[in-house]
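This is the structure, below, for whatever I ask next.
Shown here: the complex without one of its protein chains, the others still in place.
Right, chain A next:
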Amino acid sequence: MKNCEYQQIDPRALSVSPSSAQNHTEKKAQRPRRKWEVFPGKNRFFCDGRIILARQSGVLPLTLGLIVVTCGLFFAFDCPFLVEHLTVFIPVIGGVLFVFVVISLLRTSFTDPGILPRATPDEAADIEKQIDTSGSSTYRPPPRTKEILINQQVVKLKYCFTCKMFRPPRTSHCSLCDNCVERFDHHCPWVGNCVGKRNYRFFYSFIISLSFLTSFIFGCVITHITLRSQAGKSLLQAIQESPLVICFFSIWSILGLSGFHTYLVASNLTTNEDIKGSWSSKRGAEDSGNPYSYNSIMTNCCVTLCGPMPPSLIDRRGLLPPDEATPAASASDIELPLFAAKNDTHMCTQSTKDVLERMVHSSDFHGLCPPGTPKTTPLEPEDSSTPAPSAEPSPSSTGCSQQHAHQPMATPCPPFSRGSKRDSLHSINPAFRLASPSPSLSRASLILGDAADTGFIPLP
């Protein structure tokens, strides 16, 4: 019975759970699907899962275009002149740098940055069980932080409500890609992907080689113009023919970025940590306070750039074993696209929603629980629904839960879900009658009815 309760924590995860629950069965479905097809994050996959990109590829085509156009102009207009007057190595060096830049860029964009797969429902249930040690009658949401000691320094691990797990240290959840990424640096729109543990070295080599390339082109173009103006041609005409303008503007930002990232690499920091100031000015006496730093520039650089290449944890191209609980999976598959447009700010009201969610799904979709199961659950919302929304999310970022409890919220709620919620609430009532006497029944249904009217998003 307890397992049944926990299984309904995240129906979205259920659509991927068959792959993990039965990972030792070798049966194949009629059309074996690959795991990337049911990947819950907002990523796009190409070449049957070999290539991974963020949902918004952002400015990647622009980046590629700028590089190609600049180099094209360089090769077309400057190289012939410089080969004549200087050396044939100019286009060779330019070509090598160009190839290096493009390969690094593509590797950064198409590599999995270190995405952590979401916790299976069993795992999520286990975490909640471990935390909820006071007793199982009252449902408390998992606390948002857990403190651990790393190298004798206290580090707070946050609980990720989307991925249903405590984030490992240095991991952050990217809202654009909707994934937890290990050693999250930043989400780079130029590259169209997050920069994290697995592709940081590609990103770094991209910006370093791009700095060299732009400096090289800039230098060559200046040389070209100087030589041409000495030869008597018009300066303006020479400038027009050159990729000088693009180079000039981009070179400063690229050089600045390279310098910044060199500093980060040398101190074993991520952009995320640096911006948040996680380790700086904590205690004046200690130096750096970064528990991950090896306190040596060489070691830090080697670790970040030349360390062992960790594998991709999401196994994009693995085959999905056929689902055991097909009705459940198909039901959650239907719901999945409807709730794809969820908002992060609604995460804080998840606790109450989870409880109500469980009751909805226990009678409607899954039918795994015997009718007597909601016996304990109906008592929970009437006890905790009113105090919980105001008390529980106080450490959270937004006050949306208070809105949820007291005012109707203008949330875009898909009509399908709302309708199903109302229907299932009516269907729960017989179960309520089984469990509790009529006064509390009316109170419980009143609270639930009120909650449904305020239009909260049913699924996390």
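Everything below uses one rule, namely that a contact is a pair of C-beta atoms (placed from the backbone, for glycine too) under 8 Å apart; a residue touches a chain by one contact, two chains touch by 3 or more; residues count from 1.
What we mean here is this: contacts and distances are computed from a predicted model.
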item	value
Identity of the absent chain, which is to be given by its UniProt protein name, from "Translation initiation factor eIF2B subunit gamma", "ER membrane protein complex subunit 4", "Sestrin-1 isoform X2" or "Golgin subfamily A member 7"	"Golgin subfamily A member 7"
Residue of A:48, A:84 or A:126 in touch with the missing chain, whole complex considered	A:126
Touch criterion as defined above, residue of A:45, A:77, A:100 or A:216 at the omitted chain	A:100
Touching residue (missing chain; options A:165, A:213, A:247 or A:320)	A:165
Those residues of chain A which, in the complete complex, touch the missing chain	3, 7, 20-21, 23-24, 99-100, 103-104, 107, 116-117, 119-120, 122-123, 126-127, 148-151, 155, 157, 165, 168-170, 182-183, 201-202, 205, 291-292, 299, 302-303, 305-311, 313-315
